[in-house]
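Once you've had a glance at the structure underneath, I'll fire off some questions.
Yeah, one chain of the complex is gone here, protein chain that is, but the others are all in their spots.
Right after this comes subunit A.
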Amino acid sequence: METLSALFTFWHEQAGKLGEQTLQHIGLTAGSLLLGVLLGVPLGIWLSRRPRWAPAVLGLAGVLQTVPSIALLGVLIPLLGIGWQPAIFALFLYSLLPIIRNTFEGIRGVPPAVVEAARGLGLTDGQVLRKVELPLALPVLMAGIRTATVINVGVATLAAYVAAGGLGEFIFGGIALNNPVMILAGALPAAGLALVFDALLGGVQKLSTRRLGQVGAALLVSLPLLGGLYLLPRATGKLLAGFSPEFVGRADGLPGLTKAYGLTHLPNVVLAPTLVYEAARNAHVDVIDGYSTDGRIRAYGLRVLRDDRRAFPPYFAVPVVRPALLREHPELAPVLAKLDDQISDSVMTNLNYQADYLHQDPKAIAEAFLKRRGLWKAPRPAVAGAPVVRLGSKIFAEQYILAELYANLIRGNTDLAVQTKTGLGGTTICFEALRHGEIDMYPEYTGTGLLVLLQPKPTVVDSLGGRPAAVLGYVRQEFRRRFGLEWLAPLGFNNTYALLMRGQQAHELGIVSVSDLGGYLQK
């Protein structure tokens, strides 16, 4: 019940967005279907004339169908960039198999006697196709289009990953934020669309062959019109932003930013977190969200806009440990403290750059860093039966590197054995693992601890005012009290949200801070 009312509240608040996404969704589906019909039907007809090719063509279309949609989009992005092009193309590929196959089977299902009689009466080959074969194949053909439609409505949610919009924006935002209401807000209309289209085409399919021809032609005409929904004029501005779904959805992301800076006139598209940097680099978009220590900032020549009004909460990296670990192994505390305040934003960006962009091994990166800082010691020989320290990390390079740094220090300075459990998915997984004693320690960020794990009332967040020390103090106190877990000292860098622009463009426009950006957009 609560979810339901929250859902309606969400829809009410986001009504404009919901409408736009729904239209985009219909537009994507119809546009790709149109292409699918335009290629698939002639191909199906051709196959019915040359059935020898059928296994090869249908096999190929079948293989396309089995390629996971995310992978297909991934393959298409280098070729088609981001936006509607890869989305429509991927959807088009998915719609091909049912359309080709059903056209082919439909025509083959026409009784040979009817075709022979028609030819014997003096219908030309073209007339046989138009007056006999296609009308009789139409029910099967329509069934194929119906299948393709339902598939495409579903797959079109993934368009949100490539900045093509659609109802997937809510869904992926909801997934990123672990917000069921937001997921449902996108998933229910998408499911509804699929049901409506299915029922509609199901009804059409039941019509008599004669009516079916007329309705089918009407549908074919309506497809480009529906596809055109996608092109409805949308808010435009001097700059286009590309944001990850999570950033758009969470309170300290875009909403917080908009509130703090009054950012208007900044239209945005949503796309997969992994693609925002590429999109900015290739100038598909001008402003993106990112993390202030991301390696690609350096690699792609991006520039972090200074958060002069502190809209983004501090996300200082701090190791969180089970206090029992330090009690059992007192020698560990000074070892872990060796990294305190050692890693600045730019240092972490650089380390991430080596991992993300140069594809160096996190272990090698950690070792090189420790050597540069004079902290490196060769691992001590393993002691049989030595207690094991289990280090966790989330599933991205920065966390891998941090885990390797700690593992190195522990192996070099103590007799303890180390087991790394890297790649534990997201925040919740790491936190639950630590809480239940499946790992002993992992690096967490103060902002995440505050907003994702503790989720205090907005008044509490406001009272902290985004001051780093205040936030750390609050999470440390609350973690002790509520979970019996200990936040150690910060490592130095603040991996917070950041607005990024291409360095050159920012330079040309004279934009250094988010305030500058707001000013520029207002002009």
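One rule holds in what follows: contacts are C-beta pairs under 8 Å (C-beta built on N, C-alpha and C of every residue); 3 or more make two chains touch, one makes a residue touch a chain; residues count from 1.
Just so it is clear, contacts and distances are computed from a predicted model.
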Problem set entry | Protein name, per the UniProt record, of whichever chain is missing from view ("Nitrite/sulfite reductase", "ATP-binding cassette domain-containing protein", "Cytochrome bc1 complex cytochrome b subunit" or "Sulfurtransferase") | "ATP-binding cassette domain-containing protein"
Exercise. Which listed residue, A:23, A:91 or A:118, touches the chain dropped from view?
Worked result: A:118
Problem set entry | Selected residue (touches chain absent from view) among A:132, A:305 or A:517 | A:132
Problem set entry | Contact partner of the left-out chain, one of A:49, A:130, A:210 or A:467 | A:210
Exercise. So which bits of subunit A touch the chain we can't see?
Worked result: 111, 113-124, 127, 131-132, 135-136, 208-210
